[in-house]
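Left out: one protein chain. Kept in place: all the others.
As written, the chains take the letters A, B and C, and residue 1 is the first residue of each chain.
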Amino acid sequence: MTKNRLEAFSDGVLAIILTIMVLELKVPHETTWQALRALWTVFLSYAISFVYLAIYWVNHHHLLHASDRVNGAVLWANINLLFWLSLVPFTTGWMGENALAPLTVMVYGVSLLLPGVAYFILTRALVRLHGANSAFARALGADFKGIASVVVYAIGAGLASWFPLVSIGLYILVAAAWFIPDRRFERA
Amino acid sequence: MTKNRLEAFSDGVLAIILTIMVLELKVPHETTWQALRALWTVFLSYAISFVYLAIYWVNHHHLLHASDRVNGAVLWANINLLFWLSLVPFTTGWMGENALAPLTVMVYGVSLLLPGVAYFILTRALVRLHGANSAFARALGADFKGIASVVVYAIGAGLASWFPLVSIGLYILVAAAWFIPDRRFERA
Amino acid sequence: MTKNRLEAFSDGVLAIILTIMVLELKVPHETTWQALRALWTVFLSYAISFVYLAIYWVNHHHLLHASDRVNGAVLWANINLLFWLSLVPFTTGWMGENALAPLTVMVYGVSLLLPGVAYFILTRALVRLHGANSAFARALGADFKGIASVVVYAIGAGLASWFPLVSIGLYILVAAAWFIPDRRFERA
Partner (left out) sequence: MTKNRLEAFSDGVLAIILTIMVLELKVPHETTWQALRALWTVFLSYAISFVYLAIYWVNHHHLLHASDRVNGAVLWANINLLFWLSLVPFTTGWMGENALAPLTVMVYGVSLLLPGVAYFILTRALVRLHGANSAFARALGADFKGIASVVVYAIGAGLASWFPLVSIGLYILVAAAWFIPDRRFERA
């Protein structure tokens, strides 16, 4: 079973998720600075989601590059990840169009948490396939970052009803931690 | 003739079909739980179609991985499959937005049946190309699952006018049977 | 310079052109046969364009498979082809929504003619690169079919103001002639 086709399909889905988000940025009918400025939150939410999905693409790239092979369980763990990522544009749009209203910030946090869980499941499926003592498993290590991300997202979503800006800060913190590509696999 | 380009093109079309469905999930203007809950059937129909199309992707992957080569007849059988799959978002959306109205459940069943027939035609085109005694044909076997799926979809569509929920149950039954990837090709 | 990337990019653009056309098939709000039947011409025009674009994909596949290499001129001839193909959904939609009104049938014919011209230019760019005595040029031959298609499309577009149904018949005739993949390259 070739991992190339898994990569190609994931790239296709991620490329489309990334790009259809720009359709939310609707061409204004006036030709004034005010009309552009009114799109500010939509633009910001597009930029955030773009970076967020790009981080997944980069880390997915590293993860599969380090893998020797895939099996049926990995295929489905990957499809599960793509499903939850495909909901990010929706939750980002909801938050962006509503000026960070508490409920939308909470739902956004949940929509970041779920792909985090799915990514963790994908790493476990790959470790099970390669073996706990494989070079792949040693390169991945305890995956502290993966587990910590999910915990921080959960805290952020839990706080959103009272301190939405703190939640946003926590979400950005996790993104920043993932912005640096996985050196583990570059070393290995 | 390379089967790689056939796989790449199919992946592209399937990735786009999968992803454009999420556009139906329109960002609500209110920031309440009620606004989210109102999207429940649209979300459910998106999830069902996502799984359904992912099953086709996985099995298509196995089928072509087991093939040695393709020819013009296989190219067209594959295009035929992609055409009918491209209609699934439409019928799912119709059913989802109308709370499982009998006619929409029947049309949905037909829209599941037709890619099933097209997939069966694709397997026949591949068997004809590889030869009835080839390793490919032996791995595929009598393809009982393919034929049974089409029969069950037809029964489901036929019952939808009287028992729409039974039809839904039958559709989910077939999906569950295909959820497990084709061990035939993993063994071979 | 790799032709693989040219193929992959063309596949991506063609896959998207094929698939976004299905977005024109909007989910009706009623759950009656009448609501479905009202979409008949939109469905028909989707099916026609799907076949038409699939024919280009198959023949493009054969053409590039038979090529040894590409250069800058081929890249741009290919981009030119993709541009004109990208307009087909627009003209098909216009014709489909307006019950074969003469002007829309004429414009549709022009939108079929232009990719035909672009495909011809692409074959010339490939012949110039491979040399007039190359295996590629001999396999392609005089390309009677390519030239005849453009001529028949022009006649169809010219007749559309008086006999739109004759024009439609001529367009279908050309599609049928191309439906059979290019045996020239399979033989070579």
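Some points to look at:
As a convention for this text, a residue touches a chain if its C-beta (ideal position, glycine included) is under 8 Å from a C-beta of that chain, and two chains touch if they have at least 3 such contacts.
Source: prediction; values computed, not measured.
Only one of the listed residues, A:E7, A:E97 or A:D143, touches the absent chain: A:E7. When the omitted chain is restored, the residue from A:A54, A:V151 or A:L165 that touches it is A:A54.
The chain not shown here touches chain A at positions 7-8, 11-12, 14-16, 18-20, 22-23, 25, 27-29, 31-33, 36, 47, 50, 54, 57-58, 61-62, 65, 180-181, 186. Touch with the hidden chain on the side of chain C covers residues 1-2, 5, 8-9, 12-13, 15-17, 20, 23-24, 71-72, 75-76, 79, 82-83, 86-87, 89-90, 93-94, 97-98, 101, 103-104, 107.
The rule we apply is simple: only the chains that are shown with their structure count from here on.
Between chain A and chain B the CA-based rotation angle works out to 90°, given as a multiple of 5. At the interface between chain B and chain C, under half of the residue numbers appear on both sides, which makes the contact a different-residue one. Those residues of chain C in touch with two or more other chains are numbered 12.
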